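Every protein chain of the complex appears in place save one, which is left out.
After this line comes subunit A, so read on.
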Amino acid sequence: MFARGLKRKCADHEEDMGGALAGFRAVPSYSLQRQSLLDMSLVKLQLCHMLVEPNLCRSVLIANTVRQIQEEMTQDGTWRVAAPQSTGRAPLDRLVSTEILCRSMREQDGVHPAPGMGDDHVLGPGSELSTVTSAQTPRDPQNSVWEMDSPRENRGNFQKSLDQIFETLETRNPSSAEELFSDMDSSYYDLDTVLTGVVSRAEPGPCDGLQGLPPVATPASSSSCKSDLGELDHVMEILVET
């Protein structure tokens, strides 16, 4: 599958970031590998056997891996936690939001994307997302408010999510199983929902129509966003089929 999961040195990392902007490379970049590993781990945490109690050792090891990735991504500044969403949102809206989010991030970086420029690269052939990206929305002036989300808070959210999954594992009941799966379609990319299976209702933020924007620390984040979208697409296919 991938090359050996060695942690590359800093220099390689940045170099890869720059390279990824040009499109997909033959060898996935480190951040892409890491993101894919993160996605895989989250899926593993969710897809527990419903009949038999899940293996606690396995769950703990996967959760530790996810934590490890999250810590590293937080240090890199590439960690983004989406704010909790309310249910009932149409999937398409979600996708729009995600795209707008990424576009806004890029705009902040001073990179003005041509209409639908890098998006097609990332979304892959036949993706529904590409049709969505044609419209560009103006940058939300309140983005900056969301960017103030500190990594610490994100980490707290994430930690809380991980915590709740252990509670879920511990006191499992059938209703939580439904909730676990009911949200997968629309909110996979929302870590909180993914990990808890329960949609938590956050207080309505200033950007009600958008997902919370994560802090944008480095220019590298835009390319990771593109790769994230590619992963999101891939994951969406899996989820929809389940």
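What we mean here is this: a contact is a pair of C-beta atoms (placed from the backbone, for glycine too) under 8 Å apart; a residue touches a chain by one contact, two chains touch by 3 or more; residues count from 1.
One rule holds in what follows: contacts and distances are computed from a predicted model.
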{"item": "Name of the absent chain as recorded in UniProt (options \"C2H2-type domain-containing protein\", \"Serine/threonine-protein phosphatase 2A 55 kDa regulatory subunit B\", \"NADH-ubiquinone oxidoreductase chain 2\" or \"Interleukin-5 receptor subunit alpha\")", "value": "\"Serine/threonine-protein phosphatase 2A 55 kDa regulatory subunit B\""}
{"item": "In subunit A, positions touching the absent partner", "value": "1-7, 33-34, 37, 40, 44, 51-53, 55-58, 60-61, 63-65, 67-69, 159-160, 162-164, 166-167, 170-174"}
